[in-house]
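Here the complex is missing a single protein chain, while all its other protein chains stay put.
Entry: chain A
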Amino acid sequence: MVRATKGVLVQCDASIKAIILKIDAGNSDFIIEELDDETLLVKENKLKELQMLLKKQLDDTLKYPEESDSD
């Protein structure tokens, strides 16, 4: 029998997926199902929180060059 699951489909790079998995490992509350290397099914009410955590993680790890104001 066919089953339908409500949720949010998240499509991203493999690298981003790895970070999401890492976040989820901390408190496994976000992911409903891993679909493939670049796709995940996430709980609807947790999306905002996940986006926030992901952004924080990226900001911490990636450093962007400072913008020059002079030109």
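Note that contacts are C-beta pairs under 8 Å (C-beta built on N, C-alpha and C of every residue); 3 or more make two chains touch, one makes a residue touch a chain; residues count from 1.
Convention: contacts and distances are computed from a predicted model.
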Item to check | Protein name (UniProt record) of the chain left out of view, among "Autophagy-related protein 13 N-terminal domain-containing protein", "Phosphatidylinositol N-acetylglucosaminyltransferase", "3-methyl-2-oxobutanoate dehydrogenase (2-methylpropanoyl-transferring)" or "RNA polymerase II transcription factor B subunit 2" | outcome: "RNA polymerase II transcription factor B subunit 2"
Next on the checklist: For review purposes, identify every residue of chain A that touches the missing chain, sorted by number.
Outcome noted: 1-13, 16, 20, 32-33, 35-36, 39, 41-42, 44, 47, 51, 54, 58, 64, 67, 71
